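The complex is shown incomplete by one protein chain, all other protein chains being positioned as in the whole.
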Amino acid sequence: MASPDILRTEALRCVWPDGTVALDGVDLSIRTGEVTALLGGNGAGKSSLLLGFNGILKPSLGRVLFGDEPLDYSAKGLKALRQEVGIVFQNPDAQLFASSVYEDISFGLCNLGLPEPEARRRIDAAMELVGVAELARKPVHHLSFGQKKRVALAGVLAMEPSVLLLDEPTAGLDPQGADAIMRFIRDLQSTSGMTVVVATHDIEMVPLFCDRACVMERGRVLFEGEVTSMFEHRDLIRQAGLRLPRIAHLIEILVSKDGFTLPGNAMTIGQARKILKQLNVKSDENKSVQG
Amino acid sequence: MASPDILRTEALRCVWPDGTVALDGVDLSIRTGEVTALLGGNGAGKSSLLLGFNGILKPSLGRVLFGDEPLDYSAKGLKALRQEVGIVFQNPDAQLFASSVYEDISFGLCNLGLPEPEARRRIDAAMELVGVAELARKPVHHLSFGQKKRVALAGVLAMEPSVLLLDEPTAGLDPQGADAIMRFIRDLQSTSGMTVVVATHDIEMVPLFCDRACVMERGRVLFEGEVTSMFEHRDLIRQAGLRLPRIAHLIEILVSKDGFTLPGNAMTIGQARKILKQLNVKSDENKSVQG
Amino acid sequence: MRTLDHYAASSRLRDVAPGYKLLYALPPIAMVLWVDSVPFSLLVFGLMSASVVMKGGVRPGDYLRWLLLPAAFLMTGTAAVAFDISVHQESFLFSIPVGSAFIGVTSAGLAMAIHLAFKAMASVSCLYFIAFTTPVADLGRSMSALGVPGLFIEMTLLIYRFVFLLFETASEMATAQRSRLGYAGTAVSFRSLALLASNLFFFSARRAEEVYVAMECRGYDGSIRVLAPSSGERQPSFAGLVLLELVLLGLAVATHFGRFF
Partner (left out) sequence: MNNLKFRFVAVPSMVAGMILFGGGEAWAMHIMEGFLPPSWSLFWTAVSLPFFVLGFRSMRKIVADNPRMKLLLAMVGAFAFVLSSLKIPSVTGSCSHPTGVGLGAIMFGPSVMSVLGAIVLLFQALLLAHGGLTTLGANLFSMGIAGPFVSYGIYKLADGMKAPRSMAVFLGAALGDLVTYVVTSLQLAAAFPSTTGGFAAAMFKFLGIFAVTQVPLAVSEGILTVMVYNTIRSY
């Protein structure tokens, strides 16, 4: 692909109709083929930014670029954009409107004007992918919350967008359900090369499933960079109403307060094992020396 | 207080009107003056159990006891019960009705038929307690999500219940907001001796803020006991669609896979520091021996 | 909310093409009303009830409970038809004096009421056959085959989805109110219900806007186009179905003109 950035904002300022400033000068690039986490507390502007990427929220200042082209807000331009940039909302009940699962998933495809066989092929593939194939004919109100979330995702995936925007995909799911959906998204990205943007305040997920992170507060970007470098910016993370992942917090305290000397940082259990292992080796050596 | 258990269920079975079995033979005791966590995945029956404690969901078999007396489902009995057992629901939008914060908090008190000065005193106290005093005259729909959650809590606290039931109090809040509300609940319990039951799947909160835990799955209780003993029952926790707190998981792996010898378990950062410290001491000794 | 939709979704006849089910159950309603005969009503009632229970797989107890639902209307309605008031006692089969008049039942009134009760129950069983076996979404699709305007079908299906959405929210609200003693007295109940209704109204307006935005994100341009699930529809023998209807019609005609029953 030509550009490393598939979506970009330049000094983006968006104001809601009621006068609230949603985004206040956001400069941000979303890298093609990576999973980017949009982090921030309630009301930081994460959802607004997603709506900006999708052309729903129009800039009052600045602009949004999709593949180096500024967004075209004409009906035709938006139609083309929304084919490429799909968004899954936080609350599936605000997204699912049709009377059965199959019909709901077909909606976006029908709007694309695809020939029926192609549309049906895609619907089946999307249902298979997210694991709701056996629910095809069920009315939406007979589904569980987790199933609704999956159907909402399938409805967007069926349109085969090149960018997938997800607003709080794990909200309301229990830990195993949350893990499953994030693992699914990670797999999707690695097999199809799709670009994914996840707005979340579930910070534990970030080091496990994301490549880059962007921390927001009050409509501004505080930090943007590799997830691995987030650790160095922990002040910004706390400023944004977030906290470090528990493991990262433990390691931080061990080093800063308990005088541990560790070879590097860790945010996940895997990383922590690696840097703590040496401690054990040393302690074993110790034993053997003493023994 | 006479009994150590303020609420108790005996072989409680509840069936929803559509035929779904919500609770399937639950025997559970809630200790007076403690914070009990009800844990379980989506659809485990946590919310149903709370509704059972509040007399909203009636048993089809078995019974619920409040302070050793079986619940009285007459209008008078329920009125007395609901004055003592307050419930805060997950979704604040579904439990705030009135046009202003003050009016909403007054709702339960007006229904109790308290004399006005007493009602006003209680409203002011509750608003002060949860920190929404300056919002008193604001319309409810202008509040942020976190503020709505607090107002909903104040509306129940104003009724001065002896048991507070909370359904997913941290859902939808960012990490700092979630921490703040749990710390508030912990303080409330320790200063007023209120009994608190928290239904949640936010397992990280449990070792930090709860005394006892009850793990549920498909309307049954898998485990009930001290939070400190949860670690030994990690199979049950996983069976219930949950996971261990990250720190507990790390410690588990360090011991089982990486051959660490640690003096005990840990679920919180504080506990982990304690048991890992010795490792560092050893490693320091090691250094000093070698040095 | 316990609705018939719940049974339709899990019916064993769900996969039969909806057109066939309508063809099976709708003409008999017309025949029952036209023939106006107790035995013919019983025949249709038996046929439909057997189909719902034996073919559709609805538990007999559940079916009976639903049959009792319109019973209140049926009772008052038929009683009102049967009973009359007159100052002439002799026109009644039996009567009780009330003041200077009599309340009683005439033979014509009684006959009308009995016919009415059987006709109504037979028609209800036909309606139940459709409601117990055919989800609303399937009906919507067959409406378009009948030439019902697209906008009407769209509205029907949207309302269908939103009814359950709003009902869920309304019952959450009602539960929250009840837990704070919102229905502990008549005056209080009034206030609570008014608050619930207005809150639900705002919720509806907000949710409508959210759904609109989400649909716009998937390319909504003012007309709702969707694809129905293709596979899995069973098509029973058309000839058999027509034959059955013809037999029923034959019986109906014969009954009406007094050859049978």
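All chains are identified by letter, namely A, B and C, in their written order; residue positions are counted from 1 within each chain.
Following the convention adopted for this analysis, a contact is a pair of C-beta atoms (placed from the backbone, for glycine too) under 8 Å apart; a residue touches a chain by one contact, two chains touch by 3 or more.
Just so we're clear, the structure is a prediction, and the values are computed from it rather than from any experiment.
Contacts of the undrawn chain with the visible chains, over the full complex, involve B, C. Considering the whole complex, the residue from C:Leu43, C:Leu165 or C:Val226 that touches the absent chain is C:Leu165.
Residues of subunit B that touch the chain left out of view are 99, 139, 141. Touching residues on subunit C toward the chain that is not drawn are 1, 3-5, 26, 29-30, 32-34, 36, 66, 69-70, 72-77, 79-81, 83-88, 91, 98-101, 103, 106, 108-109, 112, 116, 119-124, 126-128, 130-131, 136, 139, 149, 151-152, 154-156, 158-160, 162-163, 165-167, 170, 174, 186, 189-191, 193-198, 200-202, 204-205, 207-209, 211-212, 215, 220-222, 224.
Basically, only the chains that are shown with their structure count from here on.
Computed from the mean C-alpha positions, the centre of subunit A lies at a distance of 46 Å from the centre of subunit C. Centroids built from CA atoms put subunit B at 29 Å from subunit A. The set of subunit B residues touching two or more other chains is empty. Annotation for subunit C: no residues touch two or more other chains.
Interface residues of subunit A, counted against subunit B in their complex, comprise 40-43, 144-146, 171-177, 179, 201, 203-204, 238, 241-243, 245-247, 249-250, 253-254, 257-260, 269, 272-273, 276-277, 279-280, 282-283, 285-287, 289-290. Subunit B contributes residues 17-18, 51, 54, 56, 75, 79, 82-83, 86-87, 89, 91, 93-95, 97-98, 107-108, 110-112, 141, 155-156, 159 to its touches with subunit C in the complex.
By the touch criterion given at the top, residues 2, 6, 169, 172-173, 175-182, 184-185, 188, 192, 195-196, 199, 202-203 of subunit C touch subunit B in their complex.
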